[in-house]
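The complex appears here without one of its protein chains, the remainder shown in place.
Order as written gives the chain letters A and B; numbering starts at 1 within each chain.
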Amino acid sequence: MIEKERGQAPPFGGVFVAHARVLDSEDIQRAIQRMAHEIVERNHGLENVVLIGLQTGGVVVAEMLAEALKEINGSHPPLGTLDVALHRDDIGMRPVMPEAVTDISVDLDGATIVIADDVLYTGRTIRAALDALCDFGRPKEIQLAVMVDRGHRELPIRPDYVGKNLPTRKDEVVDVSSEGVDLGRIEK
Amino acid sequence: MTLVIRGGTVVDQNGEQEADVKISEDGSILEIDKNLKGDQELDASGCVVTAGFVDLHSHLREPGQEDAETIQTGSRGGALGGYTALVAMPNTTPTMDCLAVIDQVRGLGQESICEVIPTAAMTVDRKGEQMAPMGELVDAGVGIFTDDGNGLQDPRLMRRIMEYSTGLTHRLGRPIILAQHCEIEALSCGGYMHEGAWSSRLGIPGQPAEAEELMVSRDIALVRLTGAHMHFQHLSTAGSVEMVRKAKEEGLPVTAEATTHHFSLTDAACASYDPVFKVHPPLRTDEDVKAVKAGLADGTIDAIATDHAPHTDHSKEKSFSEAPPGMLGLQTAFSITLEESGLDIHQIFSLMSWRPAVIAGIADRHGMTVSPGSRANLCVIDLNETWTVSGKSMASLSSNTPYEGRRLRGYVRHTIQAGEAVVIDGEAQR
Partner (left out) sequence: MNQSPSKSLLSIEGMTKHELEEILELTDTFDEIGRRPIPKVPALRGRTVATLFFEDSTRTRLSFETAARRLSADTMSFSAGSSSLSKGESIRDTVEVIEAYGADLLVVRHPAAGTAQRIDNWTNASVINAGDGCHEHPTQALLDAYTLRKHKGSLEGLRIAIVGDILHSRVARSDVLAFSMLGAEVVLVAPPTLLPPSIEGWPVEISYNLDEILPTIDVCYLLRVQNERINEGLIPSVREYVTDYGLNVKRASTLPKDALICHPGPTNRGIEIEAAVAADPRSVILDQVANGVSIRMAILFLLLGSGRNLMEDADVEVNQ
């Protein structure tokens, strides 16, 4: 996920090299299950809930949450994907390219949106997502679910559902997949 | 004050010899020998010393477009290029079609460092409708008539002018020369470059080779009919060269010139859309360039001319279609010829000096042998020294040279105009 993002946007590029596996696939599943229950609890069910995964890392998190919610609730909420590249605040300062087409086919007016992303870091991606979502309609509420919160927020953004809190150094990189969560660095 | 050119190799119609040249203060050559001394001495070591060049085709823009060039600045450029005589084209404003303007041009020419030979238009205001007062102009010494800038479209009028000109021979002392810019406008209309693979690719409307060739063919037939002397200007196509070759074989009184750009550049140059490459007739194909070179080598083409056509930067900063056609030529002519023509020095001097002097009727003072008694119109050239072309640093008021940035061989060190050293060490003296 992260490699692909880096590969797409020069002058990134380089390969992610893991130093430590922080969560394995079972840990991830447990976290997903817990977060799914929290979502149902907080929203008193799943009425009007829409799950939106952020391209590209959040899509698999959204899909895993949807599966878990289906087991709990019988059916899963509508699922969409959102590419926030065009709403980023660093366009023009560095190479930026959208990686996938946004797919939101449900009306967002009055919806309770749960944004799903893999890693929450500075918060700028979420700010861009909030900006983008408001162009689709006026949701009743927006909540945020992330697999990993690695700290170092630069904006007043906070998650509602967290898989793991993981303190990190700024030069480290966090990679999330369904196999596990790794901590490492980018090597060129 | 005597002038001596020391240490060079004298090259002329008779051959080559290492010798100094001594010039008297009345402007004629006194002596050719070794170790001569004089009041003023110019160093010509490593150089050739030869008759100054004669350009049969220069646009000096005065009167009327003095922002692009004046007779003085044009002459300076000519002298720096080794020229001692420039034949001035009549498409000035007002047109050189009457005594008053001819006299003005001659007068301005007298102050300049090249001898300026005015031509006159064949038709009034070059409109192609009515004959210009040829008799009066011939009496004033004009020997070449041309509507250059345009070809004379009406075949009937062309025939009449040719016939009329044959009746003026006795007044000039030699045949009147009618010089033609061959372009049938009905075929060339709206064409800004050569019509072919490149124009199709670039989306620029082109003019076919036939627009030139049909007029060459027409005029050869009319020469056969009337006996007039026709000089074909800036031949650019293989077909034109071949027709002139056959006409000469037949013994018809025709001569021809080709410009340096027509044997060194092709239509591919227009791919940059830079109007510095826009010219009429247009740059043609590789085959045409080969044919022009062959024509120069075998004598079909008598002279290399420049068609020196200055245009201000402002006027060339337009789209390819809107910009005026024409390029500078005087300062680069010899070097380009040396580098690109494939000819040896004797052939080059014949094409740039000896033959054009005869055609222009000035062989009594230009293009002469470098020998005692000859008028001292000379240039001194270092064949091996190189220089870099820069439009902005040329003597011309304009900078539209297609050779910008090229490093060329053949540097004119000195130029002598009627015994006066007007260019010394590559610097014009006035």
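Just so we're on the same page, contacts are C-beta pairs under 8 Å (C-beta built on N, C-alpha and C of every residue); 3 or more make two chains touch, one makes a residue touch a chain.
This structure is a prediction, so every number in the text was calculated from the model and none was measured.
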Hey, which of A:Arg21, A:Lys70, A:Arg124 or A:Lys164 is the one touching the hidden chain? A:Arg124
Option from B:Arg201, B:Lys246 or B:Arg407 whose C-beta touches the chain left out: B:Arg201
Residues of subunit A touching the missing chain are 9-12, 57, 83, 86-88, 90-98, 100-103, 118-122, 124-125, 131-132, 135-137, 150, 173-174, 186
For subunit B, enumerate the residues touching the unshown chain of the complex. 195-197, 199-206, 208, 272-274, 314, 317-322
